[in-house]
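Please find one structure pasted underneath; my questions will follow.
Every protein chain except one is present and positioned as in the full complex.
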Amino acid sequence: MNLLRRFTQGELRLGRIEAFSDGVFAIIVTLLVLDLKVPPLKDPASVADLGHALIEQLPRLLSWLISFIIVCKFWLNHNHILGQARHADYGMVWINSIFLMGQSFIPFPTALIGEYSSNPLAVALFGCVFALNTVLFIVLQTYIRRRLIKPEFADQQDPYLFAKSWVGPAFYLLGAAAAWVSIKAAFVIYLITPLFFITPPRYQPKSPAAHSVEASR
Amino acid sequence: MNLLRRFTQGELRLGRIEAFSDGVFAIIVTLLVLDLKVPPLKDPASVADLGHALIEQLPRLLSWLISFIIVCKFWLNHNHILGQARHADYGMVWINSIFLMGQSFIPFPTALIGEYSSNPLAVALFGCVFALNTVLFIVLQTYIRRRLIKPEFADQQDPYLFAKSWVGPAFYLLGAAAAWVSIKAAFVIYLITPLFFITPPRYQPKSPAAHSVEASR
Amino acid sequence: MNLLRRFTQGELRLGRIEAFSDGVFAIIVTLLVLDLKVPPLKDPASVADLGHALIEQLPRLLSWLISFIIVCKFWLNHNHILGQARHADYGMVWINSIFLMGQSFIPFPTALIGEYSSNPLAVALFGCVFALNTVLFIVLQTYIRRRLIKPEFADQQDPYLFAKSWVGPAFYLLGAAAAWVSIKAAFVIYLITPLFFITPPRYQPKSPAAHSVEASR
Partner (left out) sequence: MNLLRRFTQGELRLGRIEAFSDGVFAIIVTLLVLDLKVPPLKDPASVADLGHALIEQLPRLLSWLISFIIVCKFWLNHNHILGQARHADYGMVWINSIFLMGQSFIPFPTALIGEYSSNPLAVALFGCVFALNTVLFIVLQTYIRRRLIKPEFADQQDPYLFAKSWVGPAFYLLGAAAAWVSIKAAFVIYLITPLFFITPPRYQPKSPAAHSVEASR
């Protein structure tokens, strides 16, 4: 008990947590492109050979695109929720680290689905990883909301946000299940799901505090 | 309509958007060098063998050089336009994310042109990717100019800037077209095009606001 | 003597040292996932083949997990100790650089243990590298405590901290020794060791200085 309480004490600077997180996000999205491999060609100067080889890369291009957009969405949500925190404590830092661990895992299922786009297990794993990542984000969001929220945001919260958050994991798991029936259906669900979340939150920070945060940076 | 309007509401901190973007730019330019591969040699101690192998890397060195300069130019323009924004909104964040997606794609055509420098399709694709990236930057620039510009920069804009911006895509596409006739001509056009844009804008921020931004960081 | 004294003179900005360190930490944790390789499959669409191939990746997943948690712990401790420094001097910058060199080496033993999880030498090397890294951190911590500590933290220090710090290297070396008897025992010790250190320090910064640092960023 005493141990648990110590995790919620102390104040850590948000600046370095954001810098570390931004670094991890930036590297993940940039590493994703490394899965697009230069194909080996029999005749290096043949336009037809290169054209065919590039068309064979299309599933990788699609998985790269989906993962890029989803990681950007996570970055944006992360940006949004950390902007509402007063400061950080050790509990938040560890939840954030485990969330980033989930994020940094994303290049692996992305490479897998790019290579084996016709394999239901690869396609299902992709959805499960994103479902897990969304759950980790919900944990981070809930922790900040309950313990570290700035006073000016405390009464501006969307009361349905917690319920709405679970739409993401549900859809990703639906896509993972669909993969065993139709791989195309799974891809469509993966493509659609992040679109629910690119819209900004209805409850915007309108208080003067938002300005002062910006000014102090 | 209501949905579209929500994208332009709310204020996000520019600091993390810049940090995320700087991270992506920094990783792209540094990853580019990974295309320069250590060549396999029959005799590891042979100077002649290594010399020949390094000379064969020259097209990769050239494509690395062109991409490095162009990405730095994008970074500089990005730095410049974000310095003129009051704050960020969700619309800007998504345009910026898609712009960064285009940037993070650059290592792929760079690797392709380095490997298949005699293949017109590889050379043409290189130009098309840079044309697309320039268009994405123009979209970002136009959005910030129209909606998020700081008052002190609003009346200092170069009225011909929008028209001038299209010189970049036009030249990159010209290079892509030239690739089908002469690959050397395409390379020359790719090398020349960024030189139009390394010069600073004629309309400089001379207002005291520039100082205060710097001071507040 | 005069030379040594020069290392402790001068004041360097902590901001860039933190930014550089955060960048290195962020890249290390994100690169770790690159050891999870997409396995080659005879039948790309075979669920059974992919399932077997993924199960064979489990040791790599475990080594990735352990290294990720340990590097996050180092980042957190680094964050904590640098938050207590008034400024930086050349001595600290070089100790920090050598500490980061140790950190950036971590992906190598992690890849080694992932590939050769049944080889006692690989498992022992893993522990030795983490022992060395913890020693490097103790050097950095001691240097900052002795020379660069902010006045408000000077009298809040845990008097047993220096002694406690050596628990880490001792356990990692114990794991390295255990590897020659039982590889499973070594893995258990490696997994347990960071858990001693995820708890926040008992002596928290409670002074108003913590707030002012946060506010000034």
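Observations, loosely collected:
Think of it as A, B and C in the order they're written, each chain with its own count starting at 1.
We take it that a residue touches a chain if its C-beta (ideal position, glycine included) is under 8 Å from a C-beta of that chain, and two chains touch if they have at least 3 such contacts.
Predicted model, so just to flag it, every value in this text is computed and none were measured.
Note that of B:62, B:76, B:98 or B:161, the residue touching the chain absent from this view is B:76. Although one chain is not drawn, the whole complex shows that of C:104, C:142 or C:156 it is C:104 that touches it.
Mapped onto subunit B, the footprint of the missing chain covers residues 18-19, 22-23, 25-27, 29-34, 36, 38, 41, 44-47, 50-51, 54, 65, 68-69, 72, 75-76, 79-80, 83, 198-202, 204-205, 210-211, 213-217. Subunit C residues in contact with the hidden partner, per the touch definition given at the top, are 3, 6-7, 9-17, 19-20, 22-24, 26-28, 31, 87, 89-90, 93-94, 97, 100-101, 104-105, 107-108, 111-112, 115-116, 118-122, 125, 216-217.
What we mean here is this: only the chains that are shown with their structure count from here on.
Chain A has its Cα centroid nearest to the centroid of all protein Cα atoms in the structure.
Per-chain Cα centroids separate subunit A from subunit B by 25 Å.
Annotation: 35 Å between the Cα-based centres of subunit B and subunit C. Looking at subunit A, residues 19, 22-23, 26-27, 31, 216-217 sit in touch with two or more other chains.
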